[in-house]
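Have a look at the structure that comes next, please.
Only one protein chain is missing; all other protein chains are in place.
Labels run A and B following the written order; every chain starts at residue 1.
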């Protein structure tokens, strides 16, 4: 069995690729916070009474049903439900000493699909099943990687 | 103080056990996404206008108050709030060089309780305090492990 020092090494292309895409995915997720704030201010749809001051005189009460804000929030929650498990699964999958070509491309494809998911969800609507595909592929990859972790450490 | 190479070693039963249960918990969490999709289609309760096509002719508007969908979503959000911190806490707790018997069983019991939590919440309702117990035990374990991390590294 490969040593963890070798697996989590900067010489291991699987680990380097993982770190790169985790950095990209975290930036993508944090971007959702900024996008929510943007739409809240633009559409004067604030969730807390003290935030109304950002909206000028026209914002008189909290508003929870602005379509743009709620769309971004659903995309953001979907990130929490899927990107964070994807990151954790791919980190521990790296410890199972996977074939480099497979591991590098699973992480790459999964991450790119999540970026596509944000594009078609937060800036949509785009006709289905576009979003379903961008959602399903990373989900399947996460399950695959987790099952590999389970089999490796069972 | 034990070396991190020894602690994050495949020879360390605490670390092996941790990896195994993290794999199981991630699969369990991802399962919630599928379950939500299942109930959304079954009950024709979609959140975005473009998803209505999955519901056939009877789905004419988004629906946010389907009891089955909302129940799974609450269970899923509870996972985000508790399973992800549990995973992070148990990873760093492993670095404090805990007693193997204690560490292995804390992770095992915490993870099993989270699986029970899903069972009684998403497929419930089951009379309380069943869910409160399945929620409280992993929460207490997470707090204990985090406090050990704080004490170790302070």
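In this section, a residue touches a chain if its C-beta (ideal position, glycine included) is under 8 Å from a C-beta of that chain, and two chains touch if they have at least 3 such contacts.
The structure presented is a predicted model; accordingly, all values stated were derived computationally and were not measured.
Only one residue in the set B:69, B:116 or B:149 touches the chain that does not appear here, and it is B:149.
Within the complete assembly, residues 1, 3-5, 71, 74, 80-82, 84-85, 88-89, 92, 95, 121, 124-128, 131-132, 135, 139, 142-143, 146-147, 149-150, 152-154 of subunit B touch the chain that is not shown.
Although one chain is not displayed, subunit A still touches it through residues 5, 8-10, 16-17, 19-20, 22-24, 26-27, 29-30, 32-34, 47-51, 53-54, 76, 80, 84, 87.
Everything that follows uses one rule, which is that only the chains that are shown with their structure count from here on.
Fitting subunit A to subunit B on C-alpha positions gives a rotation angle of 120 degrees, to the nearest 5. Computed from the mean C-alpha positions, the centre of subunit A lies at a distance of 17 Å from the centre of subunit B.
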